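Only one protein chain is missing from this complex, and each of the others stays in its spot.
Moving on to chain A:
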Amino acid sequence: MSQVNWNNYACRDYYDELMAAPGQPRDSAGELCNMLARFSAEELAERKTAAEIAIRTMGITFTVYSEGAMIDRAWPFDIVPRIIPASEWRKTEAGLKQRVQALNLFIDDLYHDQKVIKDKVLPAEVLAQSVNFRPQCVGINPPHGVWAHVCGSDLVRDGDGTLYVLEDNLRIPSGVSYMLENRNVTKRVLPELFASGKILPVDDYVAQLYDMLAAMSPRHGDDPQVVVLTPGIYNSAYFEHAYLAQQMGVELVQGSDLLVDDDDVVYMRTVEGLRRVDVIYRRVDDEFLDPEAFNPESMLGVAGLMRAWRAGKVALANAPGAGVADDKVVYAFVPALIRYYLDQEPLIPNVPSYLCMFEDDRRYVLDHLDELVVKPANESGGYGMLIGPRSTKETREEFARLIEANPRNYMAQPTLALSTTPTLANGLAQPRHVDLRPFILSGPEIHVTTGGLTRVALVEGSLVVNSSQGGGSKDTWIVETDDKAAAAAVKGV
């Protein structure tokens, strides 16, 4: 007897990614839903186990900090993919490119003429109180004018089906390795569905990443020496650092492996002697990157790295200082920035936001704490947030104090009715909230991943999808619903 009965699937309260209504799969999801409904309970359990075994043998792990000890957890994964029709994705892709283009122009402007402030598009006080603005970067001209080479923008879908950008991660966004591995696991578990050629491939990413990094090399002609710089094994994203280095065929280095000589050139220490490094895909935060320029206590960085970068002897991705645009207050201005720099209307909307630095907004936020989600401007990983409808009186009072004490550091948004997608729980398909993190590469050209990393709240009703807080993930399929386009894709046209 089959386990998945779509007629009983309770998706009425939210927009569901796969089901238009109970028993009614969306066009792009018909084939998948039919197949799942045909599976017996045993077969479903078998596929789920196959995924678990694949994750274990492939060694896909996620590190969670705990009291100095290290726990390598198997990556939490749900076998039911999330589907987005290709026609919709093409528009989203264009919107993401537009957004990242504007953000890169914005960052470059902030470190040069600051026209955006002179023209009063961004209030001077937003910049003045920015935690991630780096005076050390003023006047620097990175290759192609790009600062945020890898951007991970989080997208969410609201109750009416509209996709919004929830935030842009421009510092060192992570998760792309899991996006790639989710696909590998899903191919093993549900191979039947890949035969039609309607599911667009995701595996171009690593080659595009390498090409983008190589194109940044300050030396021309030679084979550029690209490395991935990791804080080390205890970093929660160490798996990803090792994975990307391995997939690109480049060295995975730590700070102590590199040195900057008096000639401002970066070298890595190998058993053959010093070898020049041209491009560093750094996965170490700005503040720890160079004890000479930033935190002198840092043991993760390389003394003199900023000197080398400023001298144009090495390229860094992402550029130090790019995080200035990764600020939840700056976020609220992105639609204005798109109009200002590109003279275009934003293709993907922002979630409406209230900035506590403005008095009217602040009063509204303080009066509606029980309805809003309040976020600190510069946290990541879902830390330090207030989710109004789920909060207690005490935490609301605490947040009111925090906001009054430092209004610039807080913004608020309405609690979104995040979309759901079918997810296996106790052998049944049940709706769970999801978001989506596509990754955008900016070099001479801009590339967007096919889909992205879908994160899912595994607990019923939960809105928290962050892996660091117990969320899971699933494969994301961009599906060609137009048969002609699918046939063309198969032929490689």
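Just so it is clear, a contact is a pair of C-beta atoms (placed from the backbone, for glycine too) under 8 Å apart; a residue touches a chain by one contact, two chains touch by 3 or more; residues count from 1.
Rule of thumb we're sticking to: contacts and distances are computed from a predicted model.
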From "Cytochrome P450", "Alpha-E domain-containing protein", "Binding-protein-dependent transport systems inner membrane component" or "Coenzyme F420-reducing hydrogenase gamma subunit", the UniProt protein name for the chain not displayed is "Alpha-E domain-containing protein"
Of A:45, A:127, A:193 or A:242, which sits in contact with the chain we cannot see? A:242
Sole residue of A:31, A:88, A:211 or A:251 that reaches the chain not shown, by the stated touch rule: A:251
Contacts of chain A with the absent chain, listed as residue ranges: 231-234, 242, 246, 251-257, 259, 268-273, 299-300, 302-303
